[in-house]
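Quick one: the structure is below, and I'll ask about it shortly.
Shown here is a partial selection of chains from the complex, left in place.
Note that the chains take the letters A and B in the order they are written out, and that residue 1 is the start of every chain.
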Amino acid sequence: MIHPSALISPKAKIGKNVSIGAFCVIKGNVEIGDNSVVEEYCLLGATNQLTGEEPLVIGMNSLIRAHSILYAGSSFGERLITGNRVTIREKTIAGKNFQVGTLSDIQGYCEIGDYVRVHGNVQIGQKSKIGNYIWIFSYTILTNDPHPPSNVLIGARVDDFSIISTHCVILPGVRISSHCLIGASSVVNRDTEEGCIYLGNPAKNIGPTAKIKLRDGSGESAYPWTRHFHRGYPEEIVKKWCK
Amino acid sequence: MIHPSALISPKAKIGKNVSIGAFCVIKGNVEIGDNSVVEEYCLLGATNQLTGEEPLVIGMNSLIRAHSILYAGSSFGERLITGNRVTIREKTIAGKNFQVGTLSDIQGYCEIGDYVRVHGNVQIGQKSKIGNYIWIFSYTILTNDPHPPSNVLIGARVDDFSIISTHCVILPGVRISSHCLIGASSVVNRDTEEGCIYLGNPAKNIGPTAKIKLRDGSGESAYPWTRHFHRGYPEEIVKKWCK
């Protein structure tokens, strides 16, 4: 299960039944939970002058796809799933079953809740706070510098169940309230009202998410999405959503 | 020609005169055509629970640049050329001389015709259908979920000779007709009319492509581009375009 070409520090804590692919580099500060898979060319526990040698903790049943880089000083709950070439910098604290797509770049010093899904090529700036059951789509960025370059870093905040579509810019310090939907290519420059759709540059409130209908012929509303989309969530959570 | 550090399954079918770079991983389901070059750190034939061990077939005279990842279950005609760090997921079927730039991410379950050129950092969503002689520029995304997250996937379609500029979003199910030009940073939310320019968010028809003049001093129209741009296409095709 451990490929002979992988370079694994004897100090690393590798759980039971963990698979590690060819040409991986696993540093001594790494802890990997049971039944996890680390694919080829992954670099785990990378350090820099800011991280020191703090532990990188990866929960059980995780899948780290090929060419990913995870720095020291971060921790992830069980069932972390990364795409290929994901970069996660130091001091990122994520809950259960964080899924983060190919090429995405989490810049560190972030808090991420449970069951967050980030598609490919997303950039999450330092000091971002992301709640639970969030969806963020490709090429979207959460920024943090109100007048770049500066020493002021104000992270964005995204509340539970919200969806940010592709190619959006969330400006520094903005709070996306729960159950919002941010349309494609929007620039969000102020806090949003719960359960509403925002669209444009600057993004404007164009009404409640409930007005978007499912395209499956049912005639029902597509939002809140928790009513119809359950793939990958535990049964007990889905029951709560649907009662 | 095969670097000694490359890990090549004895089951892989490697053509004549193929070069494979340092630290490559080539799985047993891979077939590489004659005279191809695979640069350093490439992972070919990656599998997951969806692909099984289906073959990855790469046509002759191909060039796979360093750090690329191609999954099982895809096939490419002759002269595939990738940039660095390209990711191509399972069940991507592409024709001859597909050129795909640095960092681009083809998410699988796609059909791609002949002589398609995709620049760097493009994302092609699942179920996209791309014709022949297409150009797609950097940071553009072909999306597929009309009300994310959902179980409905409706791919976009791009017809022959069309050009999609940088930073565009093609919304789910949209068809870009042949010979269209989509301007930079546009969001296309409905089908387009053949041979027209679309621009904006949402993208609007601003007239025929023929009104754009070449900036080479000739005073001639820049479109259809097949009249003046022939680099990299076979002579017999160029003759057909110019007769």
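Descriptive notes on the structure:
In this text, a contact is a pair of C-beta atoms (placed from the backbone, for glycine too) under 8 Å apart; a residue touches a chain by one contact, two chains touch by 3 or more.
Because the structure is predicted, anything quoted here is derived from the model rather than measured.
Counting every copy of the one repeated chain, the full complex in this structure comes to 3, with 2 of them shown.
The rule is simple: only the chains that are shown with their structure count from here on.
To fit its Cα atoms onto chain B, chain A must turn through 120 degrees, a value rounded to the nearest 5.
Centroids of chain A and chain B (each the mean of its C-alpha atoms) stand 27 Å apart. Those residues of chain A that touch chain B in the complex are listed here as 5, 21-23, 39-41, 66-67, 84-85, 102-103, 117, 120-121, 135, 137-139, 163, 165-167, 184-185, 200-201, 212, 214-216, 222-223, 225, 228-229, 231.
Touching chain A in their complex are the following residues of chain B: 7, 23, 25, 41, 43, 46, 67, 69, 85, 87, 103, 105, 107, 121, 123, 139, 141, 143, 146-152, 154, 167, 169, 171, 185, 187, 201.
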